[in-house]
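Of the protein chains in this complex, all but one are displayed in their positions.
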Amino acid sequence: MSDTVVKITNLVKRYKELVALDNFNLEIKKGEVFGLLGPNGSGKSTTMNCVLSLLAYDEGEIEVFGERMEPSRYDLKKRIGVVPQNVAVFDELTVQENIDYFCGLYIKDKETKSKYVEDAIEFVGLSDFRKFKPRKLSGGLLRRLNIACGIAHKPELIFFDEPTVAVDPQSRNKILENITELNKQGATIVYTTHYMEEVEQICTNILIMDRGKSVASGTSEELKKMIKNTENVVVDIKRLPAEKIEELKKLSHVYEVSYVSDRLTIKCAGGRHNISHVIAFFEKENIEYDRIYSELPTLNDVFLEITGKELRDKED
Amino acid sequence: MQVFKSFFKILKAQKAGIIIYTAIILVMLLVMGKAGTGNEDVFEQTGYTIIIDDEDDTEVSRGLKEYLLSIHEEKKGDFSEDQITDLLYYRSVLAHVVIPKGFEEDVKSGRNSGVQLRSDDSLPVASYLESQINAYIKHLYNYLSVGETFAEADSKAKNDSDYSRLVTMSQSKNANENRLDSVNVILFAAFSLMGIILSGLLPVLFKFKNKGVAERTAVSSYRPEKRVLELSLATVLFSFVVFLALAAMLYFLAGKKYDVADLGLYALNLFTFTVVTALIAIMIAQLPISGSTSQVGMITNVVSLSLSFLGGIFVPLSVLGEGVKSFGRFLPTYWYATAVEKIETGAAFSEIAVCLLIQLLFGAAFIVVGIICARMSENKSARPAKSEN
Partner (left out) sequence: MAGRIFVTHLKLALREKHALFWTLAFGMILGTLFYVAFHGIYSQESLDSIPTALVTGDALESMKDGEGNAVDIEGMLKELTYDNGKKMLELKTVSESEAEELLANGDVDGVISVTLDEQNAPKFSLEIKENGIGQSVLTVVVGEYQASFDYLRYLYENHPDRLADYFARNDQVIDYVEAKNIGGNNKDPYVAYFYNLMAMVCLFCSLQSLAAMCRNQADIDDVGKRTNLVPVNKMVYELSALAAVYVIQFVATSLVLCYLNFVLGVDFGGELPWLFLMTALGTLLGVSLGFMVAHIGAKSYDKKETILTVITLLGGFFAGLFYHGMKAVMEENCPIVNRINPSAVITDSFYSLNMFGPGDRVTRSVIYMLALAAVFIAIGSLLGRRQRYASL
């Protein structure tokens, strides 16, 4: 039996003149935590909604669990769970009632359903809030409720659509822990986001998309190896003359230097001890600096190098 | 003029609702606005719309029919029994007369001819028509029985039944033509005004009252007085545009038969009511409700229908009982309808002005209520909120 859980072939989706998905291809294997990474408007949610048969698409094929996915394929839907981007619960029902209702739409047997509902409440840490109505919950707790409603029936394939938007760091960590735990329990996860740190933290496989197209895919390490950049040396420095920046560019393995808002970023391709070379340069030139450190390239660097754009808007 | 401009941007988003409401009301006005004439200066026997079925179709039966139709109006058509019941119930016709077969024979023999008269027997119309039919047949027989020809007997019977020669009018009513249907349209305008203004203004005012928006505005450097002034200005402008549009519609539908002075008075009355309606909207917006679309719809319907029914807009003041009128005096629509009545009957300007002033007093009262509600909700929100978690 194939271990491909989701397969998208040449998917095209148009909104009048705008091509939201442009011959998009994707394959997700069983047991993966698959990250779909891309800036706002890249087509992540559109992809997800097409896979779930919520959105009509113009061309292409979508298979889930090896079968063609259609709105009336209830046998496939039974095995899928969804955590939508916006909190999708009934305001008039309590936490317990919401989870019970949505789980009950998948699980017929009452006893099994009750057990699953309890498991879900425990899992997301809402035991103390089971009688609360959604409007009494904070943003983070609401998100947890949102998750519980989507996973209570213990699906094999779970879609998370930007689940940590506008969530406090503590709740965000909890959510990421939950997702990892679900994966450990055997679920295949599809995770869409524009936060690269989350993807790097939990995803086993990543696809970066932009303007409806796949830009790059692989593990985090594989993606980083695709680009020239192997190391970034970052220096906090006031008043660096322009001619010194030019001289820095001449250092070995340095291919790009930028100096913005008193922060100098030196991108290096290959080489070892790059930071030592930079320190030596400053000492030789008698240039004072506040702080210097080295960091590995991020997925944002991957995206930037491939597309020329940032993954996130400056405001993010 | 940030608030002023935003008002109209938000209003623009509501334009679909406003246009649709206006269209509905225009349809209603068009359906209602048909001309009607009558002359109150001379005696006219009360005529009703009746259905006459002449099953005999002889010169005698045609004589009776002709006589009845000299007073009443015939509704022609091929109606089933059920349809006639409907027409009688809803008073599209007030009576159904059936002249049976053999009528001529019976009349000439002096027998009871059995003309059927179907109507609501608790109303005077039944007795009235019965008297007329009996009178004509009796007179006709009287002349036939002494050997007159039918033509002669019919002529004399009709002459005997022509009562206008016996009646004098002691004083004439206002020289204006009876413009019943135009008056209905002008009255209905009050309901139209409320519908359009409430459905247009309320959603916008509630949006400004929205907690998040109100809090943002409160912490800004925009002075509250300036905000209130601009909101009021925008409300006034919107209401004035609605007034102009409605006044134009009314002139087109019903205004041509009025002279300039009357038109001016009707316009003034309508304008006064426009101001009052806008103030009602402002008052409602201060109430502690969320102002969702369905709530706005319900409020618009309840307020406009209630004020209209009790204020003599749909059902004439003269028909409403004294108890209703006593209650209605506490409604601005009552004074609008009273002003319309006074303009129609040519009352002195001072009497009309009183009606307008009372409407404005209502408006002032609504403002006061609105301010009180606003203050109460401000005090409530100033108290510290309970912790949510």
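Letters A and B mark the chains as written, and numbering starts fresh at 1 in each.
As a working rule, a residue touches a chain if its C-beta (ideal position, glycine included) is under 8 Å from a C-beta of that chain, and two chains touch if they have at least 3 such contacts.
Bear in mind the structure is a predicted one, so any value in this text is a computation, not a measurement.
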(message) In the complete complex, the chain left out here touches which of the visible ones?
(response) A, B
(request) Determine which one of A:12, A:88, A:269 or A:306 touches the chain that has been left out. (result) A:88
(message) Among A:65, A:102 or A:160, exactly one should touch the missing chain; which is it?
(response) A:102
(request) Would you indicate which residue among B:86, B:105 or B:351 is in contact with the undisplayed chain? (result) B:86
(request) Have a look at B:169, B:236 or B:368 and name the one touching the chain we're not showing. (result) B:169
(request) Name, in rising order, the residues on chain B that touch the hidden chain in the full complex. (result) 16-17, 20-21, 24, 27-28, 31-32, 40, 43-46, 77, 82-83, 85-92, 107, 110, 112-128, 130-135, 137-139, 142, 145-147, 160-164, 166-171, 173, 188, 191, 290, 293-295, 297-298, 301-302, 305-306, 308-310, 314-315, 319-321, 323-324, 327
(request) List the residues of chain A that touch the chain left out of this view. (result) 15, 45, 49, 52-56, 70-72, 74-75, 77-78, 80, 82, 84, 86-90, 92-93, 97, 101-102, 104-106, 108, 149-150
